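A short worksheet on the structure shown next.
The complex appears here minus one protein chain, its other protein chains still in place.
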Amino acid sequence: MSVDHSNLSWSKPAADRLEWLRTRYPADHQRALILPVLHMAQREFGWVSPQVVDFVAKSIPVPTIQVEEVATFYTMYNKAPIGRWHLQVCHNISCSLMGAEIVLEHIEGKLGIKRGETTPDGEFTLMGAECLGSCGTAPMMQVNDHYYENLGLSDVDDLLAKLRATPDIDNDEANVAYGPGSGPSRALPRDGEAFTAGSGVVLPGHAAGGH
Amino acid sequence: MSDQVTLTIDGKEVTVPKGTKVIDAAKEVGVEIPHFCYHPGLPVDGNCRMCIADVRTWNARAEKHFPARRPAVTCWTDAEENMQVFTDTPEVKKSRATVMEFLLINHPIDCPICDKAGECMLQDHYMGHDRKRSELREEKVHKPRLVEFGERIVYNGERCILCSRCTRFTTHVSKTFDLGIVNRGDRAIVELAQDSDFDHAYTDNVADICPVGALTKQDFRFKKRVWFLKHTDGVCGGCSRNCNTVVDHDRAEVIRVMPRRRDEINEHWMCNEGRDLYKTLGEAVRTSAPIAKVEGLATAPGWDAALAWAGEQLAPQKKNGKLAAIASPWMTNEEALVFTHLVTKVLKGQWLDVKDDVVDGYPADDLLHTDDHNPNRNGVIAAGCVPGKKDGKDLPAILEACAAGEVEVLLVWGPGLVNHYDRDAAAMVEALSSVPVIIQITDALDELSELAALVLPARNWAERNGTWTNVDGHHSRFKKALRPHGGSRDGFELLSELCVAAGGKPPVKTFKDARKKLKQDPDSDVRDVGDGEFSFFKNQSLYRHHGGATEV
Partner (left out) sequence: MASTESTYPVLDGHKVLLNYERGTTSWPLASYLERGGYTTAKSVLVGKKYAPKELIETVKASGLRGRGGAGFPTGLKWSFLPREPQGPIQLVVNADESEPGTFKDRVIMEENPHVLIEGCVLSCYAIGSDSCYIYIRGEYVPAIKRMTAAVEEAYAAGHLGSDIYGSGFTCNITVHSGAGAYICGEETGLIESLEGKKGQPRIKPPFPAVYGVFGYPTIVNNVESIAAVTYIAHAGADGYRAWGTEKSAGTKLFSVSGPVKRPGVYEVPMGYPFKDLLNNECGGMLDGVGLKALIVGGSSVPVVTGETALKINMDYESCAEHKTLLGSGGVIVIGEGTCMVRALMTLLRFYHHESCGQCTPCREGTGWIERIVQRIEVGDAKPGDIDELYRIADNMELRTICTLADAAAWPTKSFIDVFREEFEAHIEKGCCPYDNQFPDHLNLRGGGKPQRHADPEHAFIA
């Protein structure tokens, strides 16, 4: 789902959340809203474009340059549109020791793209990532909101196929910002179904739709 | 509990108010600690790490000095009672050389093409604290090299040492939030906010404070090597703020004007309009000799003949009382003193006022601009250029009197009377045409010069010494930078001679006496070039070339 950035406005749940966020920080330090509101904006609008930066700055309000600095400093804000699935394969030390580079090369081969690129059909963006805090279940990757851990190469293949087959949800409530993540929440192929041995993490009670 | 602290720096004892930073305390005892990101006009950031020194605090319980937990940056560290600071130990020297090395590994050696060469802090501190060959054998980090920030400033990301002086300026001084540092690590660059055109009045200050050639001014790029420049104290005439300046010139031409530090007036800053003012110098139409349009006087009389004739016209007005005099807010205080004396004491004139030479300009703001776009209205008025108490006429009344034929001699200083923006020029000309004798003393010819019986060429602001008084009553002194236009006379001297020609005596003998009479301490507002952060010439290589003292 691609959102037109030329005329941005918050959905009702997002606008409500913005007002609630204001109450969590001192009234004269509302600049603290920049990080959470940028996360919210990325959820609503897909990626952080200059228009989104402007919209976020005006929503708080803060000088635009302050939002620009934050958006470029932190890695989770995507300054360009990315694929439906953001494949972030950790390539830090523990994962590398357990074969992260092999996984990355494998995916590059399968998708025909290099690290940092997006497949032409807009499905996958592949990145190498720094330590994601999942070193004991290496090799692993983060896909949008979820971690997929203990990966063998066949697990990777299965995952890619499942991701391709997973549709987007058209549901404002489900997609509303809850926090950080790459774009709108998407039902991922593990919620409520027994995804096979590749995923170390099955979170019971983890509702479809991403909350 | 006293609010002063005493500490020793390199063995020298110094007492400073609590809250003073060590780097400033050091200056008090003549110890210059090298730095980049520190600037006395900006909040401290402490990111360049160049000002690291060996700082030891006194621990009363242990009764001894302890070194800092981590090497302390003196721009951030508050001076404390009984603190010991060492700035020239081998460790500190190594620290500086190390910081220089890190700064230089990705810095392009652009000196041959960089405007900043010769006044560059990186060059200076390299010569003073490093001088080692580069050990780098990698490709340097590349960044955008030619980024336009608005129409006046150019940014070079590779030269930038990310000291954040420019961003701190736009955040804390101009409060326009134009600049920020984006990206992380060695990908960081300064960027112009996406909603800014960088077109406000204070943009050029960022290029002044940039310690390297990362921010350069379009107006100065590739114009002149700085070691060819001569530097003269100046004062900006753009408005009644009177920002103190440095006029940089070479061979009878002003090349650029930059701010000079004056804490009670402009601190370290000036506006763009003021910087550009020197360009009008070349636009003025000037004469190199008095011009006469009257019977009995050659069209180009010499100065003696011209002054004598003028005196003959003026002297009778002592009795007739039909003299009107219009001073200019660009006159110096010294000139105003003599002008007033001439009109009110020698000629007993009552019809005396000051005009507005310039009406348009940047509107007043919270930083520097005032609403008065002329430099010295305050000083001229303070010298007495006001309508007489008994029978005085102010400027509108004078102009009416001219139109009604009541004025026999009109003495005007400077251009601008006819083409006053808020008056009908044609009506002005008509009114003034009825005045039998108009004597204009001016550095630039204008419509009035066509009407004047006698035009006496004076010197412009770059060609003479003088003082102005600003909106808050501070006096600022500017010095003669350029060789005067041939044939022009210094205003103070010329007016003194006019006093004599008109049958009187000048109020004072010398220029210095004038300032004494004006109750200005002759040396009170003098600031040498080389004082303060901004006048970095003291430490610059060009200063060395010209034999100036340096303590790098």
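Letters A and B mark the chains in the order given here, with residues in each chain numbered from 1 onward.
Definition applied: a residue touches a chain if its C-beta (ideal position, glycine included) is under 8 Å from a C-beta of that chain, and two chains touch if they have at least 3 such contacts.
In this text, all values refer to a predicted model and were calculated from it rather than measured experimentally.
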* Touching partners, among the displayed chains, of the absent chain -> A, B
* Pick out which of A:Pro61, A:Gly112 or A:Gly133 touches the chain that's been left out of the picture. => A:Gly133
* **Candidates B:Ile52, B:Leu179, B:Leu307 or B:Leu411 - the one touching the absent chain** => B:Ile52
* Structure fact -> Those residues of chain B that touch the unshown chain are 46-50, 52, 69-71, 73, 76, 95, 98-99, 101-103, 105-106, 135-139, 141, 161-162, 181, 183-188
* **Residues in chain A touching the chain absent from view** => 24-26, 29-36, 38-39, 62, 66, 69-70, 73-77, 91-94, 96-99, 101-103, 106, 129-139, 142, 145-147, 149-155, 178-181, 197-198, 200-206, 211
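Basically, only the chains that are shown with their structure count from here on.
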* Using CA atom averages as chain centres, what separation in Å is found between chain A and chain B? -> 54
* To do: Over in the complex, which chain B residues touch chain A? Could you list them?
  => 177-184, 191, 193-196
* Asked: Where on chain A is chain B touching in the complex?
  -> 50, 53-54, 57, 63-66, 68-69, 72-73
